[in-house]
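Just one protein chain is left out here, and the rest sit where they should.
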Amino acid sequence: MTLVSEMLETYPADLGDIDRRKLADCIRECYACAQTCTACADACLSEDDVASLTKCVRSNLDCADICFATGQMLSRHTGYDANLTRAMLEACAMACKSCGDICAEHDHMAHCAKCAQECRSCEQACRELLNSLG
Amino acid sequence: MTLVSEMLETYPADLGDIDRRKLADCIRECYACAQTCTACADACLSEDDVASLTKCVRSNLDCADICFATGQMLSRHTGYDANLTRAMLEACAMACKSCGDICAEHDHMAHCAKCAQECRSCEQACRELLNSLG
Amino acid sequence: MTLVSEMLETYPADLGDIDRRKLADCIRECYACAQTCTACADACLSEDDVASLTKCVRSNLDCADICFATGQMLSRHTGYDANLTRAMLEACAMACKSCGDICAEHDHMAHCAKCAQECRSCEQACRELLNSLG
Partner (left out) sequence: MTLVSEMLETYPADLGDIDRRKLADCIRECYACAQTCTACADACLSEDDVASLTKCVRSNLDCADICFATGQMLSRHTGYDANLTRAMLEACAMACKSCGDICAEHDHMAHCAKCAQECRSCEQACRELLNSLG
């Protein structure tokens, strides 16, 4: 069991009927995607052809900020706000979709290929958690 | 003219037909609300009656994270993504509404009264920018 | 009186003998510098000559992250940790010095000129607060 799941198990109050596996997966993906997008933005900056990658860098930066904010919010359970959780999961899935699409356009660069893949994973984890919220 | 507006004026490419005053106002409010919510969460922690304020702290922390991510995104113009901007402005307005409502419930504490006020300002700035995006 | 100072005045417990004006100035500068550096990084991405600005973008991104973390920490007063405050103020002053120097190298671009100026202001505010901590 990973650290995210372990911390979830230590929460002293009621977590409600949220799907814990999907929640833990989504938290993990949010932090992983924030790191991957930050690294991809920087890798793009070191490409000779950086001038053709500026939209990719920008998309990476947005996605990192939104994934981090979403991961933070999902790590909190006290005073849970279902509507806000849904709105952020929608925004996060959208950021991941957008960044994943842009990175996939130039997946001949290994960092963009990896990043596209991670964005897809995070988007899917957000959508699965969203769907499970009912 | 403030620093946020000044930086907006230095952007070397086309900003499109976005309302610059509303954009600058919204950016300013997002950072101000992030700071205010962070300070309010901490002030709640120092109240004797912190046990009755835990939902407020949590709401402050979410609102700070979301306002910061939104402020960061709005500070970027390269490769503008209108749908993602709208989704984050909606989430941010919702976070501010929620946090403002909770803080307003105990506005006998000066930090919550101020924070409720700032959350209303930021919510309004998000909604005005949203409406101007068409 | 600004919002940052107003929130400081609402803190319900003892702030100790910290210089409140210098603390409020430094908090304000940290958030302002985070925003300015984020905007400067994005403006660099939209310059034709972005390939010569990649170190500037990276420095802007680091400076924004560190200024934000410092601003957040300075907005909290509960359980104040003087040594950690000093270490972060040192790191933040260093990030601002470094980013200000890099931006100043190409201050023919208005965003870098403004950003260099804001980095100097934030560096100075960090150093003045540091010196006042004794």
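We just call them A, B and C in the order they show up, numbering each chain from 1.
Just so it is clear, a residue touches a chain if its C-beta (ideal position, glycine included) is under 8 Å from a C-beta of that chain, and two chains touch if they have at least 3 such contacts.
Everything numeric here is computed off the predicted structure, so don't read it as measured data.
Chemist: Touch as defined at the start, partner being the missing chain; which of B:Glu29, B:Asp42 or B:Glu118 qualifies?
Modeler: Answer from the full complex: B:Asp42 touches the omitted chain.
Chemist: Which chain C residues touch the hidden chain?
Modeler: 54-55, 57-59, 61-62, 65-66, 68-69, 72-73, 76, 78-79, 81, 83-84, 87-88, 90-91, 94-95, 98, 102
Chemist: What is the set of chain B residues that contact the non-displayed chain in the whole complex?
Modeler: Counting only chain B, the missing chain is touched by 41-42, 45-46, 48, 50-51, 54, 57-58, 61.
Chemist: Residues of chain A in contact with the chain that isn't shown?
Modeler: 3-4, 6-13, 27, 31-32, 34-36, 38-40, 42-43, 45-47, 64, 68, 71-72, 75-78, 109-111, 114-115, 118
Following the convention adopted for this analysis, only the chains that are shown with their structure count from here on.
Chemist: With chain centres taken as the means of their Cα atoms, state the distance from chain A to chain C in Å.
Modeler: Roughly 27 Å, centre to centre.
Chemist: Indicate the residues of chain B shared as contacts by at least two other chains.
Modeler: 68, 72, 76, 78
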